[in-house]
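Here the complex is missing a single protein chain, while all its other protein chains stay put.
Showing subunit A:
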Amino acid sequence: MASLILDDLVIEQGQQRLLSLDTTIAPGEVLTIMGPSGVGKSTLLAFIAGFLSPAFRARGRVKLDEKRIDMLPAEQRHVGLLFQDPLLFPHLDVEGNLAFGMVREGSRQQRCARIHEALRSVGLETFAKRDPATLSGGQKARVALLRVLLSQPRAILLDEPFSKLDAGLRDEIRHWVFERVRHYRLPTLMVTHDEADARAAGGRIITFDDGCRVTS
């Protein structure tokens, strides 16, 4: 797996500089970014994933090892994105959601088998035909991550991914997600408000405060 390299990134809104970052995230490493609302954390993720709103401007390069990806359209970057909400497509069943994310490789049966194997790995093998709206919060979170993993991303971005889960569940899902990204050796960038998230990630923590990097 490649490293996710953020090369001299600067994000600006109009004349105002929001944040700047220059770092490399190694395969399997989870880098946590913290800071109050409005410092541009989510904008940073949007830029890396390819959804920067025209209100912002960004300079610098995003690379996966040597390959520059910030000029590519979002769907060709292979950067998996997990939001606060699981965002399972409500018009597809669980299986359909996973199939939507999965890379088109192999025959239909092979792909179907991979989906079921993935569901089995998280104990949801009987949920293939279920309406996502009938799943519990933890189940939705699991399916959402499976969907991202099946798309074979080369890096993962987490946008406050655990903040909407119940306190009891949060810890469990958190550990499971970090275990998965390490297992697949994916460079991971997490944005969060929650110090427990940062501690559980166990990697470097960068705290932004009004555009200045405070701790590292």
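Keep in mind that, in the parts below, contacts are C-beta pairs under 8 Å (C-beta built on N, C-alpha and C of every residue); 3 or more make two chains touch, one makes a residue touch a chain; residues count from 1.
We adopt the following convention: contacts and distances are computed from a predicted model.
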Name under which UniProt lists the unshown chain, selected from "ABC transporter permease subunit", "Spore gernimation protein KA", "Heme exporter protein B" or "Molybdopterin converting factor small subunit": "ABC transporter permease subunit"
Chain not shown: contacting residue from A:81, A:181 or A:201: A:81
Absent-chain contact - pick from A:50, A:138 or A:187: A:50
Hidden partner chain, touching residue among A:13, A:151 or A:207: A:151
Hidden partner interface residues of subunit A, rising order: 46, 49-51, 53-54, 73-81, 83, 85, 87, 89-91, 93, 100-101, 103, 131-134, 147-148, 151, 153
